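Of the protein chains in this complex, one is absent; all others appear in place.
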Amino acid sequence: MTFRRYRAVAKKEFLHILRDWRSLFAALAMPLVLLLLFGYALTLDVDRIATYVYDQDGTPESRELVERFRGSRYFDVLAMVGDYQTVERGIDTSRILLGVVIPNDFSSNVLSGKEADVQLLLDGSDSNTASLALGYAEGLMQMYALEVQNRAQNQKGMGHPGPAVDARIRVWYNSELQSKNYIVPGLIAVILMIIAALLTSLTIAREWENGTMEQLLSTPLRPAELLLGKLSAFFVLGLVDTVIAIFVGVVVFEVPLRGNPLFLLAASSIFLFGALCWGILISTVARSQLMAYQMGILSSFLPAFLLSGFVYAIENMPPVIRLLTYIIPARYFVTILKGIFLKGAGPEVLWGPLALLCVYAAVVFFLATKRLRQKVA
Amino acid sequence: MRSRIREIVVKELRQALREPRMRALLFFPPVLQLVIFGFAVNLDVNNARIAWFDGDRTPASRELRERFEGSGYFTVLAMPRRDREVRDLLDHGDVQAVVQILPGFARDVDRGRASVQVLVDGTNSNTASLIASYANQIVTSFSQRATQARLDRKLGTSVPTNILPVNTASRVWFNPELRSRTYFVPGVIVNIVMLVTVMLTAMAIVREKEIGTMEQLMVTPIRPVELIIGKTVPFAGIGVVNMIMITLAALLVFQIPFRGSALLLLASTLLFLLTTLGLGLFISTVSHTQQQAMMSTFFLFLPALMLSGFAFPIQNMPAPVQWLTYLIPARYFMEIVRGIFLKGTGFAVLWPAMLALAVLGTVILSLSVMRFHKRLD
Partner (left out) sequence: MPENAVEVRGLVKRFGDFHAVDDVSFEVSRGEIFGFLGPNGAGKSTTIRILCGLLSPTAGEARVGGYDVATEAEQVKENIGYMSQKFSLYDDLAVEENIDFFSGVYGVRREIRETRKEYVLKMAGLENRRGDMTRLLAGGWKQRLALGCAILHEPPILFLDEPTSGVDPIARRTFWDLIYQLAEAGNTVFVSTHYMDEAEYCHRIALMYRGRIVALGAPAELKRSLNLPSMEDVFISRIEEEERRTA
């Protein structure tokens, strides 16, 4: 291992990256676009649920219920409609998600202490939004029902019983329940995977295609020198992206960073190193750029996006796939990222996943150098 | 004219289908995405892991626990004794929520002013909202039974005063079991058709530029229109095959309902293909190397997918972003596909979306054709 040879390769890679302004732009703009998307535009949190109300009753009691819906930040009552068909059509055309139908015997039933039915019609196609909407609507109805009950019992002189048990819900770590707070930290894993898997494997696959790799392999350069030299430039690029992501996440989107930023950078470096070696390994297996691209997307970007717990909780997955996630390095990195950002956790809590990341990086580095050596021989 | 187009179509298909690895790449991504979105990715909460901190240990507190366990939403994993344990369980992410019952709970229930504390790990805001909502429902129904018991005791009778004066009857349409799978799997069609056709089209042309055969084609008397049709028709065919494959898998493997017209789905797919092929063509006119083409494809694909409403509902986005989504063809096709699969909507409802696709497709395609010259400069 000679530093001079390593430096020659590293310098060449830097020049490649700096000259290819398009790839450079993509590498630097990608984190910003993703951050913007997830920090600003994309959210799984449901509010302003588009709602039609069909009030058949039209009494002060029913109007009070409607006012509850209007006053809630979760619902957006678009219109009061006069017939059932409009509600159905609204759901069919996706104008609304929820239809509330108050029957014409509502107030008489409520006042006489009989049971009054309110119908909720819900577009369930998006199960997540629908579950949340249903939860909010039922919660709102329960509150209303309890108050009606209290009032009735007050009038009957039974005193004020109030709810016997009251659930006090406290949310830790992300008390405003904003999805950006858990998505933006995990995004760093996805961004690094894009840099590593796509950019690295493509650039190197191109060298194989052009035959310049053969040229390099015919020099006294050792596999490890070549590998590290190639990695350096992308490594720096990846770290720059990490810093951009952290900075924008914390400053612009006000995601809390409760842990130690230096620890965060250290963990990112380990992950990045492993991911870059993976990119090189792909490029030695793939024959063409098209193959390298596809393999890169399938083997690193998609799992990092979908199976790492970045957006979709791992505990909801079926056992077989849950087992599969254990071999996805991004899974450990996402755990570390969320731990550092939201829980302020340090190495004493996160040593487990951190150790596994180190093992991953070492194994992939070993495999990649071995593959390169085989190619030389 | 027709024979020249056919020559190119035959050649493209030969090249795309000859190599086993390429063949695999045409069919592997749809299968993988189906597995991920059909089985793995899931926003529904069931069996949330909770810890139960019981400071009371009375029949009342045990009854509440049984209600949590019997609800199907929660699994009690730990029974911590000390506050420190509670904190650790949440910090390590071992449980998603902790229910805390304070000493004197049973007594307070009898007096009508008990409270239950639920600590929720808000890291994943979506899961946390659902957990909070389910916990609330269980506690409320427990509370109502307690109130009823108290009233009974007070009045010395067991008069069935109705428990709640207002009853909600929820009806969930289209996806009554509220399964994520039903929502995601039809969307995979949009995803795959977009990914495969945009990339293949862009690459097919840029690769010829890179290896120099494009120059050879340009000196032949072939007309640009013939070249473009010949280059795009095979990939349109592959897109249609992908669509049919995924539809069959959705019906046979995942038991997703298909309520609309298959013919309408085919027609809309063709309209959507206009836009994706146009986009692929456009990318190929602005790229010189395969790497640039792939980075551009990826760069356009990711935001398009994110803003299409595939995983993140459009109605939750801020207004300016919602306007932006009107420029994204995938948004319309997503609406159409879900409408046809889940809602059984027909042309009468879907024509505006189809019209939008036709307009966008024509615009993109004509722009690309205009940019596509048979000259090198």
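Think of it as A and B in the order they're written, each chain with its own count starting at 1.
Note that in this section a contact is a pair of C-beta atoms (placed from the backbone, for glycine too) under 8 Å apart; a residue touches a chain by one contact, two chains touch by 3 or more.
Computed from a prediction, not measured in an experiment: that's the story for all the values here.
In the full complex, the chain left out of view touches B.
Touch with the chain that is not drawn comes from one residue among B:I8, B:I256 or B:M294, which is B:I8. Across the entire complex, the residue among B:V35, B:L102, B:I222 or B:V286 in touch with the chain not shown is B:I222.
One of B:A24, B:M79 or B:I211 touches the chain omitted from the figure, and that residue is B:I211.
Against the chain not shown here, chain B presents residues 3-4, 6-8, 10-11, 14-15, 18-19, 211-213, 215-223, 374-377.
Keep in mind that, in the parts below, only the chains that are shown with their structure count from here on.
Centre-to-centre separation of chain A and chain B, using mean CA positions: 13 Å.
By the touch criterion stated above, chain B contacts chain A in their complex at residues 21-22, 25, 28-29, 32, 36, 39-49, 64, 90-93, 96, 109, 112-130, 132-137, 139-140, 142-144, 146-147, 150-151, 154, 161-162, 164-176, 178-180, 182-183, 203, 207, 289-292, 294-296, 298-299, 302-303, 306-307, 311-313, 315-318, 321, 335, 338-339, 342-343, 345, 349.
Partner chain B is touched in their complex by these residues of chain A: 20, 22-23, 26, 29-30, 33-34, 37, 40-50, 91-94, 97, 109-110, 113-132, 134-139, 141-142, 144-146, 148-149, 152, 158, 161-175, 177-179, 181-182, 194, 198-199, 202-203, 206, 287, 289-291, 293-294, 297-298, 302, 306-307, 311-313, 315-318, 321, 335, 338-339, 342-343, 345, 349.
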